[in-house]
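First, the structure itself, so that you have it in front of you.
The complex is shown incomplete by one protein chain, all other protein chains being positioned as in the whole.
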Amino acid sequence: MEEAINRPEVEVVCISLPNNLHEEAVNLCCKHKKAVMTTKPLARNAEEAKRMLLAVEKAGIFNGYLEDLVYTPKFIKAHESVKNGALGRILWAKSRETHPGPHSDWFWDIEQAGGGCMLDLGCHCVEITRSYIGKDIKPIEVMCWADTQVKPIDAEDHAIGLIKYENGAIAQFEVSWTFRGGLDLRDEVMGTEGTIWINSFLRTGFEMFTTGKAANYVAEKAESDKGWLFPVGDELNELGYNHMFMDMFNSMEKELNQKKLSMMVM
Amino acid sequence: MEEAINRPEVEVVCISLPNNLHEEAVNLCCKHKKAVMTTKPLARNAEEAKRMLLAVEKAGIFNGYLEDLVYTPKFIKAHESVKNGALGRILWAKSRETHPGPHSDWFWDIEQAGGGCMLDLGCHCVEITRSYIGKDIKPIEVMCWADTQVKPIDAEDHAIGLIKYENGAIAQFEVSWTFRGGLDLRDEVMGTEGTIWINSFLRTGFEMFTTGKAANYVAEKAESDKGWLFPVGDELNELGYNHMFMDMFNSMEKELNQKKLSMMVM
Amino acid sequence: MEEAINRPEVEVVCISLPNNLHEEAVNLCCKHKKAVMTTKPLARNAEEAKRMLLAVEKAGIFNGYLEDLVYTPKFIKAHESVKNGALGRILWAKSRETHPGPHSDWFWDIEQAGGGCMLDLGCHCVEITRSYIGKDIKPIEVMCWADTQVKPIDAEDHAIGLIKYENGAIAQFEVSWTFRGGLDLRDEVMGTEGTIWINSFLRTGFEMFTTGKAANYVAEKAESDKGWLFPVGDELNELGYNHMFMDMFNSMEKELNQKKLSMMVM
Partner (left out) sequence: MEEAINRPEVEVVCISLPNNLHEEAVNLCCKHKKAVMTTKPLARNAEEAKRMLLAVEKAGIFNGYLEDLVYTPKFIKAHESVKNGALGRILWAKSRETHPGPHSDWFWDIEQAGGGCMLDLGCHCVEITRSYIGKDIKPIEVMCWADTQVKPIDAEDHAIGLIKYENGAIAQFEVSWTFRGGLDLRDEVMGTEGTIWINSFLRTGFEMFTTGKAANYVAEKAESDKGWLFPVGDELNELGYNHMFMDMFNSMEKELNQKKLSMMVM
């Protein structure tokens, strides 16, 4: 890994390795003074994350955390409405990510993954809900149910949690690897003057019925390819990747005062 | 106009002028050998369009017609499914664009606009439906109702048409400037093995209720800013602009063998 | 048939026989002075219908035409809103009924059925759209495309029609026995001040995904029993049967001044 990172033409490293290798990769970027971006979750636990943050700050390198779901076009527009007061005082923010289970085997190994669906999916939900409530408002109490209902793993495959903030607002997350029916990504925000409902994947205005004569790719984690299907037009855009990387590169170019960058994804 | 087009730094001209100026602008691009792209509708009528096409071909310049709604991410994915046979033989393709009326005054002048909502909106619908049926299949019969029901104009503000193709498929368009409720963009394709329903604007998985405490931009041609609203996350992407210009520039760069182009929008 | 109708305990005859037997049954009701109700379509053609109407009027018996889809709870409420002016002046009323084909063999025999999907389904759509436009407003022009695209029959299996009314309003029907995906029942009304969209069957707020472990009845003409399904909670109520028969019996009791009736369905 060090050899790859240290190649002179590499200026930016984008880490999308299994969770247990994030810290090591970040440390190598620090050592070789390469700009670094890490996919979610940042680390396997708070201690690891804290050490990584201190390391990049000490090294003085550009660093970014790639939390895509606060960069979806719908989230960005909804967040703006919330900040402008369209919903009044925010009382309740919910975020849900459930699907039939992760795409790689290492997720099932708690040593590599660091946890279950709460770490894998909850990191999105917590970031989304606290963004609606206000990132300067402190959480003061957390209540959570988690269980391993279906999958043959040590970690939880289903969890529901409530986070109480100091201003009285409540955040709620629902995460599961046991959901049948596709990738269910929904957010809801409730305030004294209104509400916002976002469906980012399973119901986006695109519906197809097919007898299955020709098998087609439908969408990430879609579980069927006949009957009624719900494709997503532009998945990368709907999932926030375009806006996330745009923002990341804009920040980096601004900080580094340069226009063109060579990135390595690992 | 000629002065602007003839400026040496201008390499590509993007025409988004009122319809009656499209031909003149294209002719100037021919004269000065500038690559040219024209927004929809291409011209005010078939004769004008034919003359323009012959002119650019004779001049040998790069030329493109910017029909955005066959570049929406949903259309692209749906079209792929149709080509792959997911719907079997296509029997019926519908396309609808209705809204409360156009954004500029010149649309109301039949001399400048060249027609009414059938020209302004129908150009989308015809291109969409014939793409689903197959662009090599010939239309053999057209039936149309059009009327001026509400607006104080000479042209029609509402039209419904049926186009029969030589393979027996039927295309249907519904266009109106009298619709109340926002910008309604919907397509439906029916085949022997399935169906596709696309809602491109009014129901895309984003719903908001607000008492109206803070007025917000909702979406193009949205008619209200309180009660239940249906914002669109990333309008340009949903309307196909990103994918359309990408395709256009890719084609141009390929044809012109160069990487960087300076475009003038007029 | 006559023997059954003439049984002394029979007071009301409800005819749901194949279309070619409607007139004969009605004539027997006239002869034996029994109240009569006929399911849709009333007859195989206008002449037959006219003769039946004159016959019941001459006989002086209670008679009713059972057009269920103007008795759905959604239609009733929508119609009230339209009458109260919520949509302003009505410009355009659409009604659609499409499904994969009828449930009985006699529909395929043009002699028994009297026609194709236009008669079978269009009778609903015409009644719905003229109710929104106003039953006292006269139609002045009709335009229609019809074809046999898929089914091995003499009659049309798909038709689209436009009906122009004397006040300038336009009615539109879309009927098909070639639709794949279930029973698609949708109405749309557009006026100068608003619009109404009704989905009576395929999307009523009830969604189910199942791997198909247990086969279940989903809804009339549903084409799949696994994947994403859209059951209908109370089909008879959604299709207007409860409200239709209630209205019919109320009328009859009022006319006949009696409280209890014995009905025979044939």
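For clarity, chains are labelled A, B and C in written order, and residue numbers in each chain start from 1.
Operating definition for what follows: a contact is a pair of C-beta atoms (placed from the backbone, for glycine too) under 8 Å apart; a residue touches a chain by one contact, two chains touch by 3 or more.
In this text the structure is predicted, and so the values were computed from the model without any measurement.
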Visible chains in contact with the missing one: A, B, C
From B:26, B:229 or B:244, residue that would touch the chain that is not displayed: B:229
Chain A residues that touch the omitted chain in the full complex: 87, 91-92, 98, 143, 145, 147, 149-150, 158, 160, 162, 164, 168, 170, 172, 176, 178-181, 190-195
Interface with the undisplayed chain - residues on chain C: 72-78, 80-81, 84-88, 193-200, 203-214, 216, 231-234, 237-238, 243
Where the missing chain touches chain B, by residue: 180-182, 209-211, 223-224, 226-230
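By our rule, only the chains that are shown with their structure count from here on.
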Contact graph of the chains (line, ring, star, complete, other): complete
Inter-chain pair with the most contacting C-beta pairs: A-B
Chain copies touching (chain B, chain C) - same or different residues, decided at half shared: same
Most distant chain from chain C by Cα centroid: A
Chain B and chain C: spacing of chain centres that average the CA atoms, whole Å: 37
Length of the line joining the C-alpha centres of chain A and chain C, rounded to whole Å: 50
Junction residues of chain C, two or more chains touched: 180-181
